[in-house]
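Of the protein chains in this complex, one is absent; all others appear in place.
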Amino acid sequence: MSAEVHGAILVAEQFDDFEQQKSADAFGMWLFLVTEVLFFGGLFCGYCLYRNVYPEAWAAGSHLLKVQYGAFYTALLICSSLTMALGVRASQLRLKTSLTVYLVLTWIMGAAFVYIKLRYEWYGDYLEGLVPGPHFAPHGENLELINHFHALLPHVSLFFIFYFCMTGLHALHMVVGVGLLTALLILTQQGKTTRGNYNWVEIVGLYWHFVDIVWIFLFPLLYLIGGRYV
Amino acid sequence: MSEHVHVHPKLFYVKVFLALIVLTTITTAVAYVDLGIFNTVVALVIAVCKASLVVLFFMHLKEQTGMTRVVIIAAALWLSVLIVITLSDRFTRHWFPSNGPWEASAVTAPQSQ
Amino acid sequence: MSTVAVEAPSLPEVHYLNADYGWRSWLFTTDHKRIAWLYLISITVMFAIGGLSATLIRLNLIEPSGLLFEPATYNKLFTAHGLVMIFFFLTQSIPTVLGNFLIPIMIGARDVAFPKLNLLSWYIYVIGALVFVLSLISGGVDTGWTLYTPLSTTYANTNVLSATMGIFIAGFSSILTGLNFMVTIHKMRAPGMTWFRLPLFIWAMYATSVIFVLAMPVIAITLALIALERVWHVGIFDPGLGGDPILFQHLFWFFGHPEVYILILPSMGVISELVAAGCRKRIFGYSFVAFSSVAIAAISFMVWGHHMFLTGQSVYAGLVFSALSFAVAIPSAVKVFNWTATMHKASVSYDTPMLYAIGFIGLFTIGGLTGLFLASMGADVHLHDTYFVIAHFHYVMVGGAIMGYLGGLHLWWPKMTGKMYPEAWARFACLLIFAGFNLTFGPQFILGYVGMPRRYAVYPAEFQVLNVMSSAGASILALGYLIPLIYFAWSAFRGPIAGPNPWGAKGLEWTIASPPPTHNFEVTPIVTEEAYAYEPEAAHVG
Partner (left out) sequence: MALLFPIQPPEASSISVEWDYYFYLLTAVTVFFSALIFGLVFYFAIKYRRREKDEVPPQNEGNLPLELAWTVIPAGICVVLFVWSSVLFIRTQRPPANATEVFVVAKQWMWKVQHPEGPREINQLHVPVGEPVKLTMTSEDVIHDFGVPAFRVKKDVVPGIYSTEWFTPTKVGEYHLFCDQYCGTGHSHMVGTVVVMSPEDYAHWLASQMNVQPMAERGERLFGQLGCGTCHVQGAKGSGPPLEGLYGTEVKLQNGQTVRADDEYLRNAVLGPQGVAGYPTLMPTFQGQVNEEEVLELIAYIKSLGPPVERKVAQQ
């Protein structure tokens, strides 16, 4: 590490050098992601239990969702993960312009995810009566399917609790992620993330990839259960 | 500083990205083929593969210290403990014979005094 | 104070307490030592609330028909007592006060890894506590601390929502604290401070932090589900709608049992320090004690079903849970034997911290062994949810966790304030607490065996004598807790000056001034020896 780089990087006073700070930051983020795994874990546990208790109802619920949305989100998030990873690389290489471009791209994809999720998919679900609880009454285009599974409806409602909780919690994480990206963009414009201290971009990247991974599991678990070949 | 940082070429990330897109396509396509129970198995295996790709290459787990790996394994292990044990309760309850014919003879209740 | 040094000790000119003045310097501090004080004050307030409700509970139980309260009020009192003590006092006690103060110093660091996050954790805790206290003031909650569904989600008509919200918020404080400590212990150790040179307190805090990180998120999401269910009645835990109320118990106890070890492990760490300092001796079997902390933390996650033997849980799952619960007793036993063996051929002081350590070893032994009754599936059939359970976990949590917390406060009070407390009063209070504690909870073992269920506002008359004994003990115990509060407050201002190492103990914290300077060490220490390296020729008291 050269002297002027050392001068440029602001090392917090409790650390001896940037190396220590960087590894502490990254380790802290990994630990935080562990807590996130277990935070989502409670929902996954409930999901697994009920799915095995009510397999038919779970498949029926899944068939009321639209695979196109799920597949599109997955692709969108994988793209945003790519741009995020390239952003970290740009920060490592101290390329301010390309870092900005990658962060903006990631930001747009993240925001698009949340917007489409809420404005189109959830709103559509609401219109089709898929909100669980006492008013649960599916009446979408798939009427034949709904009639077929009529006896299962209370348990299909249970599926939709988990659908809304899991995708809702995920969307909440996306919103936080978009906020973090906004902060990173501001820091980047101030030139604070391209001085060799790529740790901030890196830990936001870790978070972003984690949220992507959660979706990678949510997609098959919610949209593809029981096959789509009926 | 930068000599300590291992910077991957762009192509490296693009390859991972392409692999992820391919796997997404496969998992979606497989859902339309009737494989019975294996639909779920395939979907989960592909999801685990995709997650591993992201963790290993996008999140640079390969360059992290051993401790980070321990942390991730611990998270996965603890999550599986939670899920497996919880489910094992629910789905082994009915294995237990509710009536024991041997009990009738085993418990010779003393008569009233 | 028995130790009167030849050269009168004096306070350092500048230390962390007088480095800065004004409320801003406290409320916006990132100094781990000041944050420890913020926690100390806030959890003492919560302890007072929890203690007051305990006193009222014991008063009510003097009469079989209830001396003071209607059952509805009584139910709110024991719920408040349980929730406050567990989520707002014991969980925080040793980690956030002694842990915050000592972890960086013991490993030779200037501060924790993320000082701002540390302060944020305190604010989150305070917000959570305020929300919770408001929910108590505005009517309270009557579900019991276990918040079992469907009682908590559907049938209780008290402030379940705001109470769970308070706990939910405070949970994030613990998550962040645990994360901070883990990173600190991994990344901030001074040169030469290898894992096996760490004081055992650090090992225990590390194990505790692991549990914080792994268990707290699960209770957070579970509480969120309760809130969701309560607001919208969607049926997650409602059998009428296909939900499973037992799922809640699984999620709750997956957190709940490790939580118990969050409470006792730090105390075990403190006791190791107290015994080493009180005996001036290296802890017997250091590595066994260290690894037993890790083993307890790991196994503690796989025993939760022993709270659910009678729910209709699968017998096979029950057998596994029971076996693992017995297994977790073994590392605990190893610790007790090692502490006892440390006292062999030692130089045992009768200073207050050592008295607490001796009290802890005895009471924890009883608390741990009576745990075997409840790990036994057969015995649990009769003892489950009786006063036997109450007695058992109070022996562990009050006789264990609180004795450790108080003992630790007495050992490190001179370091935190630079002042000594009145030794005679402290010993008297310690004996009072020990006696009062046993009188309170000893009779409850018998009460449980003869069948008195827990959480009863009224009870059959034949249980009265034992209940009166218990209540009498509680009044002694309450007095015992009041005395340290008074003399600590007095000594912070008027106490005699302690000097850097009043106990002649080993450890990095005793090499720096009392109170320490803001950044703890003038130069980063280089560690060349193991923990507790007492040398027979040279103990420097003063």
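Structure notes:
We just call them A, B and C in the order they show up, numbering each chain from 1.
Here is the rule we use: contacts are C-beta pairs under 8 Å (C-beta built on N, C-alpha and C of every residue); 3 or more make two chains touch, one makes a residue touch a chain.
Fair warning: this is a prediction, and the values are worked out from it, not measured in the lab.
Listed residues C:116, C:382 or C:494: the one in touch with the omitted chain is C:382. Residue C:370 is the one among C:184, C:352, C:370 or C:417 that touches the chain not shown.
Contact with the chain not shown here comes from a single listed residue; of C:139, C:191 or C:239, that residue is C:239.
Where chain C meets the missing chain, the touching residues are 2-3, 71-72, 75, 142-144, 146, 148, 150-151, 154-156, 239-240, 242, 244-246, 279-282, 284-288, 309-312, 315, 318-319, 322-323, 326-327, 329-330, 333-334, 336-338, 340-341, 343-350, 358, 361-362, 365-366, 369-370, 372-373, 376-382, 384-386, 446, 449-451, 453-460, 462-463, 465-466, 504, 534-541. Considering the complete assembly, chain A touches the hidden chain via residues 55-56, 150-151, 154.
Definition applied: only the chains that are shown with their structure count from here on.
Look at where the CA atoms of chain A average out and do the same for chain B: the two points lie 18 Å apart.
Within chain A, residues 23, 27, 31, 34, 37-38, 41-42, 45, 49, 53 each touch two or more of the remaining chains.
Across the assembly, chain B contributes residues 67, 74-75, 78, 82, 86, 90-91 that each touch 2 or more other chains. Across the interface of their complex, chain B is touched by residues 186, 214, 218, 244, 246-247, 250-251, 254, 301-302, 304-305, 308, 312-317, 320 of chain C.
Residue ranges of chain A in contact with chain C, taken from their complex: 12-16, 20, 23-24, 27-28, 31-32, 34-43, 45-46, 49-50, 53-54, 132-134, 154-155, 157-158, 161, 165. Residue ranges on chain B touching chain A, taken from their complex, read 1-2, 4-5, 7-8, 10, 13-14, 16-17, 20-21, 24, 27-28, 31-35, 39-40, 43-44, 46-47, 50-51, 54-55, 57-59, 64-65, 67-68, 71-72, 74-76, 78-79, 82-83, 86-87, 90-91.
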